[in-house]
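With one protein chain held back, the other chains of the complex are shown just where they sit.
Entry: chain A
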Amino acid sequence: MGLRVGVDVGGTFTDIFLLDEGASRTYTAKVPSTPADPSEAVIAGIEKACRENSLNMADITHVMHGTTVATNAVLTGNGASVGLIVTEGYRQVLHLARGFVPGALSGWINFVKGKPMAALKHTLEVSERISARGEVIRPLDEARLRADLQRFKGSGVGSITISLMNSYVNAAHEKRVEAIVREELQDISISVSSDTLPEMQEYERAITTVANAFVKPVVSRYVSNLKTNLEARTTGEVKLSILRSDGGLATAASAADFPVNLLMSGPAGGVAGAIWVAKQAGFPNIITFDMGGTSTDVCLVEGGEAQVRRETVVHDVIVRASSVDVRTVGAGGGSIATVPELTKALRVGPQSAGAVPGPAAYDKGGTEPTVTDANVVLGYLPADARLGGDMTIRRDLAQQAVQKIADALGLTLETAAEGIVRIVNENMFGALRLVSVEQGYDPRNFSLMAFGGAGPLHANALGRLLQAWPVIVPRGPGVLCAVGDATTRLRDEAARTMIRPVEGIDLAELQGLLDELEERVRATLDVEGIAEDAQEIVYQVDLRYAGQSADITVSLPPAEFAEHGLAKASERFDHLHQQMFSFSLDKGKELVNLRVIAQGPGADVGQNTLAEGDGDPARAAVHSTRVFDSGAWHEATIYDRRKLLAGDRVNGPAIVTELDSTTLILPGSHATVDTVGNLLIRDDR
């Protein structure tokens, strides 16, 4: 048994989580990130973790890794110059997109549309056409294509995407174009839409494939650097895997080929970590609440499985790639509070002070009142709390900033600060409802798991709004993503669109297609040396009522399919539809997509347990303080989390601090420390 390493590369820190499977021990390390080449920090962090814990780097067998490299490439527009090849008549497929203008009525007045991810001048039309039934309507004009391709030479285009109409039904023309591009442009990187996303909808397929091509060189370079560096320092037998947006692990090779599946890799790590912690703590149903400086991510986990949706959103780019259903609201600790002249309404966000100039309290030049400043004014974030080590908190500056809101609203300083916190909590509450109530889940059947820099400060209040108890605050919430990376399973999926009425479907044909898909995903796991009997295979079908837009993914155990065909899955679909939308229809159903997922075995290692205390947290008390809640100041105690022991009960109002996070326990609530060190907050009543 060797060492499994989880790595999370964040904007500021790179977190390392080491899992010694033999000794059943875990270790963590934190090093500054190295944005120029993030793999440097990864290596440095692993070295540090090994050095500090006297472990041998040569024993590392698996490195598992969540990365924001792909996401950042999209956000900063710093990807490949992509050439796009489309069917004649569809040159503007990305330019027109879905014609959607965000905002309310007259919202177009403020809408500024960005340029397409593949430039129009680098978009080439080919004369060809395949019908929706897969027949060739117009043959491919190969001679013209060859001539037209010459213009990409010396144009700076570093990557080619091919996305032709109806290629999800018949990919012959795309394949032929691919071959011709390879002949004409030799070793240029090529993404083909029928490989990346063999599904209906030309814009979605094109943007997804282009996004793939756009981030591909950046991700490939990164993965290969990391692999080389790792192999140089270990025995060379290390399996490198990257966490996909859907929460499964991809092999390094597959990650580099289909990096569009990594766009939510970072948040997926947090969710995966939360799932692992929740499992240790015995809470299979959780809603994650990851509140950072500028945004907050939430996700619903039922029975230890995160909800996955067939869409990934990065800023204004929406691609068709499976991702854990993390909803993001643009509100966090850095969100700025304002009172507009006209309405005198108190608004929080969407503007954020970001890292620079940051909240006023950080004394980095920020003067606008932020959520963090309100937390400081209210005493939730004590002036001696440490934020990742060296940051100081200036209470006076926070007060000055929040006073502006108080003056504008005619409120006391504290009431204004409490108002800011209540408004931002309401925004988060909206997001939490979106993943729970709106999907037909009753939040009272879930626990709220808080992490991220600001999550544990707001979690108690949100637990009350949502009535989701207990509120779980894991230990070292900063390292949660790395934990997730180390503990998830290798996973691959393959899918294809097949739109057919469920009734009267040819089950033998279906089985044939499923077998083909299964073969593909098993091959991926075979390469990683996972024995066939350790590979878990799951089928999924996306069903909908004939003609409906949104399909619902229904799992389909292979054994069930063999015995009952789609009958049981069809019943489950009705049930899910009823649950999510409060009605089902007596109407024909339609199969939309088939999918096969293969998963490898997971790491089966417990968390380090905590020594049992006597229930009294006095030993961990740092000093007393005051917090403002519901219009009054309360005496409270600050505790050092490192000194809390299992079984301790911390009565609110209280503040629990640790290196990278601060937990607020409100008056009327209390927290107990469980055997692995989680704080479990509940209301006293």
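In this section, contacts are C-beta pairs under 8 Å (C-beta built on N, C-alpha and C of every residue); 3 or more make two chains touch, one makes a residue touch a chain; residues count from 1.
Please note the rule applied: contacts and distances are computed from a predicted model.
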| item | value |
| --- | --- |
| Choices "histidine kinase", "Carbohydrate ABC transporter substrate-binding protein, CUT1 family", "N-methylhydantoinase B" or "Succinate dehydrogenase cytochrome b556 subunit" - which one is the UniProt name of the chain not shown | "N-methylhydantoinase B" |
| Touching residue (missing chain; options A:177, A:346 or A:681) | A:346 |
| Positions on chain A where the hidden chain makes contact | 88-93, 95-96, 98-101, 103-113, 119-121, 129, 131-132, 137, 165-166, 168, 200-204, 340-347, 409, 411, 415, 418-419, 422-423, 426-427, 429-430, 433-434, 437-438, 465, 499, 545-550, 577, 580-583, 585, 587 |
